[in-house]
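Only a single protein chain was left out; the remaining protein chains are all shown in position.
What follows is subunit A.
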Amino acid sequence: MADIPRVACQVMWNRLLSVVEEQARALVRTAFSTSVREAGDLSAGVYDAEGRMLAQAVTGTPGHVNAMADAVPHFIRRIGRDNIFDGDVYITNDPWEGTGHLHDFTVVTPSFHAGACVGFFACTAHVVDIGGRGFGADANSVYEEGLYVPIMKFADRGTIDATLVRIILANVREPDLLIGDIHALASCNEIGHRRLVGMMREFGLADLAGIAEFILTHSRSATLDRIAALPRGESTGAMRIDGYSRPIDLRVRLSVAEDHVLCDFAGTSGVDEKGINVPLVYTKAYACYALKCAIAPEIPNNAASLAPFRIVAPENSIVNAVHPAPVALRHVIGHMIPDTVFDALDKILPDTVPAEGAGSLCNFQLSLRPRSGGRAGEDAGRAEVLMFNSGGSGARPALDGMNATAFPSGVMTMPVEATEQVGPVIVWRKELRPDSGGAGVFRGGLGQFIDVGAREGHEFDIQAMFDRVDHPARGRRGGQPGASTTIARSDGVPMRGKGKQFVPDGHRVIMGFPGGAGYGEARDREPERVRRDLALGYITADAARTVYGLAEDDIAATLARARKGEIF
């Protein structure tokens, strides 16, 4: 470090952050699955020769944060130092050494400069199918969840392993999309590598040791400063959620020490028999994310800035499931971890964290096919269609929650038009759900309605992945809960929040996604805000009257002004 000027170090740190952003952008541009190219369910990072993460792209997935930081050392160990060559590309979808389920592929590429391996690039993306039962909750072990590719070489010195490719292609429902995505993952590492080598030439670096030390030292001390400024102490947090067939209790004990914060999930429910279990790596990611948001939001993620956040959980709890537990939907439980951590953090750092929100993304996957036993029409076809959607976020200490906005995940929804280009699916409705935001001085964010069906002549299975059917988001400081998840068939047949369910030709699935909870007592909400909510249809006249106590003539006048298109 001594021989690199400080200003150059600053520039290079910034440069590495922009290199990984570019790496991530290249992945979006070249990917095939809508989960990657439209929704941004991916991540990208650069590592030094020891496998320490130096910079990570800020993408939609905090769930990859620690997972990515931990992954590259696994690759170095499994592949073997002596077996790493220029032109190699490594791959895995191991839930425990990658990012938590078989649907995430992680690709790692060694970066060679002047004949030496100077670092690594890694990236991860959620692919649309990996065979097995399909993306859903119903498996009883990871063996049922699809093809399992252990850490291995995808390309050896530039030559792609044709045998591996054939095995992958033969085991998945959308082979063209998957192989295209794997190529995209390899390509984006290549882009990162080129930019890194360009930077090393520009600054005359032979290796990354100096700049790595600079980045890690500064990140560590900045993070420790933030932790040192916190009040010392311990607190506990808990949240009960739906689970698959029985409720799950998430429990955390938070302790703030001088040089670290410890989250211990002892007391949390045990492993479930269905595929909603969470490998520890994913638990670490979301617990860490929650703490970083509240404590050190602006310090970039890398090996050193993450290290002071220590996350532990008992083995065989649902947040530390070990092989061969089924883990496909680890996100449903994993996305609830921040609200659990916030419950504890609120007792140490009041007026900082939001009320509970929808938590997990409201995702579903459809397997569409021509209807059985009838004429399907000439252009009928099969397709796997994955949709990411969001409920409302929790109200903040001084702000309403955000409507239909992902938190803690940050992925994007896919445009409906892009989704409908993929297969014979029709999204009939996707809009805000009135009265779903929990009432309070500050209102929870609204959830949304989605109605979905197939084009005529098709039937489909829906893999539901929803929580908060029985356990809506809870308010803070007297705020009211958000609305629960609802799901039913268009003919009124009830449906379950999780699991694969059949929908015959001509029927639709009608869903209401949950709202965030409120903050503070509803009766203390400013009347101007209540009127605005009413005018915009965020709340109904009934709610304005009964929940917020708005007078009848006030309601009538407000609605009349709203009909005239007035601004509130």
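In this section, a contact is a pair of C-beta atoms (placed from the backbone, for glycine too) under 8 Å apart; a residue touches a chain by one contact, two chains touch by 3 or more; residues count from 1.
As a working rule, contacts and distances are computed from a predicted model.
Between the names "Hydantoinase/oxoprolinase family protein", "Gas vesicle protein", "Biopolymer transport protein" or "Carbon-monoxide dehydrogenase small subunit", the one given in UniProt for the chain missing from this structure view is "Hydantoinase/oxoprolinase family protein". Across the entire complex, the residue among A:Ala287, A:Leu386, A:Ala404 or A:Val530 in touch with the chain not shown is A:Ala404. Across A:Phe85, A:Phe112 or A:Trp428, the residue that sits in touch with the chain not pictured is A:Trp428. Within the complete assembly, A:Ala26 is the residue of A:Cys9, A:Ala26 or A:Val172 that touches the hidden chain. Touching the chain that is not shown, out of A:Ala71, A:Ala294 or A:Val319: A:Ala294 (per the contact rule at the top).
Residues 7, 11, 14-15, 17-19, 21-22, 26, 28-32, 34, 37-38, 40, 58, 60, 62, 160, 176-177, 179-180, 183-184, 186-188, 190-191, 194-195, 292-294, 297-298, 352-354, 388-390, 396, 398-399, 402-407, 410-413, 415-418, 420-421, 426-432, 448, 451, 455, 535-538, 562-568 of subunit A touch the missing chain (whole complex, contact as defined above).
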